[in-house]
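Just passing along the structure, written as structure tokens.
Of the protein chains in this complex, one is absent; all others appear in place.
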Amino acid sequence: MAPRRLKVAVAGLGRMGARHALHFLNRTPRAELVAAFTPDEKELAWGTQNLEPYGTKLYTDYDEMLKHEGLEAVVIATVTTVHAEQAIKAIEADKHVLCEKPLSTSVEVSQSVVDAAKKKPNLKVMCGFSRRFDPSYRDAWNRCDTGSIGRPSIFRSQTCDKLDPSGFFVAYAEFSGGIFVDCNIHDIDLALWFFGPESIVKSVAAFGITAVEPDLRKFGDVDNGVGVVEFWGGKLAYFYSSRMMAAGQHDMTEVIGTEGKLTVNANPFANLVEMSETTGVRREIPPHYYGRFEQAFVVEANEFTDCCLDDKPLPFKLTGAAQAVKIGCALQESLRTGKKLFFDETGRRIEHAQL
Amino acid sequence: MAPRRLKVAVAGLGRMGARHALHFLNRTPRAELVAAFTPDEKELAWGTQNLEPYGTKLYTDYDEMLKHEGLEAVVIATVTTVHAEQAIKAIEADKHVLCEKPLSTSVEVSQSVVDAAKKKPNLKVMCGFSRRFDPSYRDAWNRCDTGSIGRPSIFRSQTCDKLDPSGFFVAYAEFSGGIFVDCNIHDIDLALWFFGPESIVKSVAAFGITAVEPDLRKFGDVDNGVGVVEFWGGKLAYFYSSRMMAAGQHDMTEVIGTEGKLTVNANPFANLVEMSETTGVRREIPPHYYGRFEQAFVVEANEFTDCCLDDKPLPFKLTGAAQAVKIGCALQESLRTGKKLFFDETGRRIEHAQL
Amino acid sequence: MAPRRLKVAVAGLGRMGARHALHFLNRTPRAELVAAFTPDEKELAWGTQNLEPYGTKLYTDYDEMLKHEGLEAVVIATVTTVHAEQAIKAIEADKHVLCEKPLSTSVEVSQSVVDAAKKKPNLKVMCGFSRRFDPSYRDAWNRCDTGSIGRPSIFRSQTCDKLDPSGFFVAYAEFSGGIFVDCNIHDIDLALWFFGPESIVKSVAAFGITAVEPDLRKFGDVDNGVGVVEFWGGKLAYFYSSRMMAAGQHDMTEVIGTEGKLTVNANPFANLVEMSETTGVRREIPPHYYGRFEQAFVVEANEFTDCCLDDKPLPFKLTGAAQAVKIGCALQESLRTGKKLFFDETGRRIEHAQL
Partner (left out) sequence: MAPRRLKVAVAGLGRMGARHALHFLNRTPRAELVAAFTPDEKELAWGTQNLEPYGTKLYTDYDEMLKHEGLEAVVIATVTTVHAEQAIKAIEADKHVLCEKPLSTSVEVSQSVVDAAKKKPNLKVMCGFSRRFDPSYRDAWNRCDTGSIGRPSIFRSQTCDKLDPSGFFVAYAEFSGGIFVDCNIHDIDLALWFFGPESIVKSVAAFGITAVEPDLRKFGDVDNGVGVVEFWGGKLAYFYSSRMMAAGQHDMTEVIGTEGKLTVNANPFANLVEMSETTGVRREIPPHYYGRFEQAFVVEANEFTDCCLDDKPLPFKLTGAAQAVKIGCALQESLRTGKKLFFDETGRRIEHAQL
């Protein structure tokens, strides 16, 4: 008798949803993609061609999909604005949940997902921080964890997208929550991973410019942002995000400890080819994050499946996802107001710097 | 109705055979691993645990396996000495064949596989030159093909293994065919790819030392070899292979043209982590070829499957595999005798240099 | 008749002073090191052995040295606390001046040097921002200047020293002005170079920790600092400085424009050797800034000499040096108070953020 496979549905078949669907369909041996939901006609057409023939039932109603017979887990990859609502519905329907980041652009709404999950401790509810599954980040974390750099103290991390001259991200900015919530949420999560989930924010300050898309201003957003987060206990994280890289995607991280430094992806590349030309030596770099993190997403799908099937603890907790949104939102507030925000040692907002 | 999947069997469940089996089982959506053969007890035990539960039937008799109902394709990953015999049997049984490199350590035997395949033009018979499926090599080849480096003229390529202090490869050398046939066969195949399959060898010279394993001498083999192959038409390839790398596997290639140069994997790495320590900046490199070429093997499995199912031409011809063995064997002869070997413009062996 | 050589004196024969002395003695063909001053016995002994035999007269009184017959130019490399006083004296004595950075740790005192220099427009008075003479920075600047990255918008730069476990820099911190004035002054100067000397600061915020030297706190200083400077007109610079690098000195800069990015020294190295070992691939990096900038200091000596002899304009203005101190001091204030500082479009300090 063949081993049991997890019955999974994917909600949303946009750019990332379609990828999740294919990962669960073809690259997650212990899972079975039994259903998919999308309200979008184009996405539906894609599903009809690429999923249906392989036994995936398509739904245009999310609630109907949740009732799919035998369904055990839902991957939520719809627009950010409905992440939380769909996650909570799935939890209430007793499904395991893998929800794309961020849980929400609102601190309270994010917390409501955490609260819903707490009521069903038997369910696996995870936020899709894909970098947590990347072998390079894991290697760095293990080195850090075994003390190879002493006490990690400074954390620098950036998420930098290739310039999309279509102006797509201006429209997108209306709902994305802003550059710190949308892009740097990954870096914030990494900081909490490397510094420890118990880290308490002491201050937050954000800075930004609109170098290529002045229209972002109307949504209080920028195309290049720098954020600094001080933690109580002598730890400092600083972030950079950008929407205007010429060469391609460059997400990188540096963890500096008292005895050494770890760098992840300091020198990005699309593949292992170098070209020597009359103009010098050149390499290409990935055009988008999927070129960098494809394998991490596949590992994520497989590990999430394993945790559900074998009732193993997830590799990281859902509470961190709400904490990351909280920090991201504080950075956005600092960006909008131009003010530095302060917190006391219990994490409560205060008026003035506490030295 | 779910689309049809190719029914595949793997022969040999050793290091590479087990990997092939898992690739076809889990990472090749259009294939189904219906059978596997191994005469070895340990390998059988591995199969019982890792393949049988998923529906793969295990055989200890190759001929029996060939009779597995509905079987369409065989992957041959047994020891080199039986590659050819098993490939021919599979061809005669009307199965598609993916045979690990080299076809054989003998020129004549290799040719016999090519001859057998010619009689069944409807079958897909391919030699497993995994680098042909590596995205970096493909990118380099496309650039070369579109003229970006002018006329490719000098080809340098190396296959360098991490030192295995167990002395394993001394015993292995007895049947491997020697370092040029076993290791550089990949580089030779690449040279024929980049210079074109119609390239005619003009001369062959090989050199070698036994720096760490003097016992290799008794099999006429070395642990470090340098080979030079001149082609008619002003093209030159030179190869290096080694069994004594300290840091790990380093397979790299350089294609130099009249207007530029392409390099593949000049700076090997295990992942994207760099460590800054009191002793400097360090990165690790993959311990073996699978760390470098895992994805290429998966692509190979998928493309071979597509070609079989869709009756598409294979990405490269089987004749090249015999040609590569021929060049590898000539290098081994040159190594053993210390002599340079010469060939005329028709590829016929001659006594003296023709300038 | 041999061409005329500039008669130069060096004040201070400590670490950097001794180097300046040797550069002017041996590596600046158009200059002649006629005199040197030091109040320190050890330094004097060094001068007796290394300078005097080549015709350099040694002084223990700075004012006496200024009266050295025919003296035309003075290089000031004494402790920071006397830079300004000595510079002003030299200017008043009609000598050209090359003064080590910073002019002073005080904004007002720095300005007094600028004022003194203004009264003697015939004199060449320059602050020793050595990176301005580094061929890589110059190449980057030229590329930037010719528009190759569009409009420079984000500037990231760091000055990171190898950890000196002797605790030397704690004592040093008492007079250094703090990490932003002592280390990042170079990065600040570079920002003013790449963004243009007319750039007006909009806000300043600094953050820091004492990861390895808690005693620095008593001087209001840190061993790791992050500073962010917003400029009016949509430009943003952020800086990092550290005293705890394990591997060695790492000073690097990234200039991000609307159409591209320039990076200087992203991957530091001591020389061109790479070591492949059982632990991976390793390179060493320079132990201190002189290992990185030696040639820049030599170019500085030669160009300063040329400007004096040929009455050519200096490559950059003295006013920028005072501006850099001003920004550095603002960062130190922000670090000490935990507050973000704001400035209006005329550069005047204001209370609240102006958006």
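First chain written, first letter: the chains are A, B and C, and each begins at residue 1.
The rule is simple: a contact is a pair of C-beta atoms (placed from the backbone, for glycine too) under 8 Å apart; a residue touches a chain by one contact, two chains touch by 3 or more.
Since the model is a prediction, treat every value here as computed from it, not as a measurement.
For the chain left out of this panel, the touching residue among B:A205, B:V255 or B:C308 is B:A205. Check B:K67, B:K218, B:K312 or B:K339 against the missing chain and you find that the one touching it is B:K339. Within the whole complex, the absent chain has one touching residue among A:A247, A:L272, A:V325 or A:L341, and that is A:A247. For the chain left out of this panel, the touching residue among A:R15, A:K42, A:R282 or A:R349 is A:R282. Where chain C meets the omitted chain, the residues involved are 2-3, 25-27, 29, 53-55, 135-136, 139-140, 143, 148-149, 259-266, 271-278.
Considering the complete assembly, chain A touches the hidden chain via residues 245-248, 250, 267-270, 276-285. Those residues of chain B that touch the chain absent from the view are 149, 151, 153-154, 156, 203, 205, 207-212, 224, 226, 228, 230, 234-236, 238, 240, 242, 244-247, 256, 258-261, 266-267, 337-340, 342, 353-355.
Just so we're on the same page, only the chains that are shown with their structure count from here on.
Comparing the contact residues of chain A and chain C by number shows a mostly shared set, over half of all numbers used being common to the two copies. A turn of 180° superposes the CA atoms of chain A on those of chain B, with the angle given to the nearest 5. Note on chain placement: the centre of chain B and the centre of chain C lie 56 Å apart, centres being C-alpha means. Per-chain CA centroids place chain A at a distance of 41 Å from chain C.
Counting partner chains per residue, chain C shows two or more touched chains at residues 245-247, 267.
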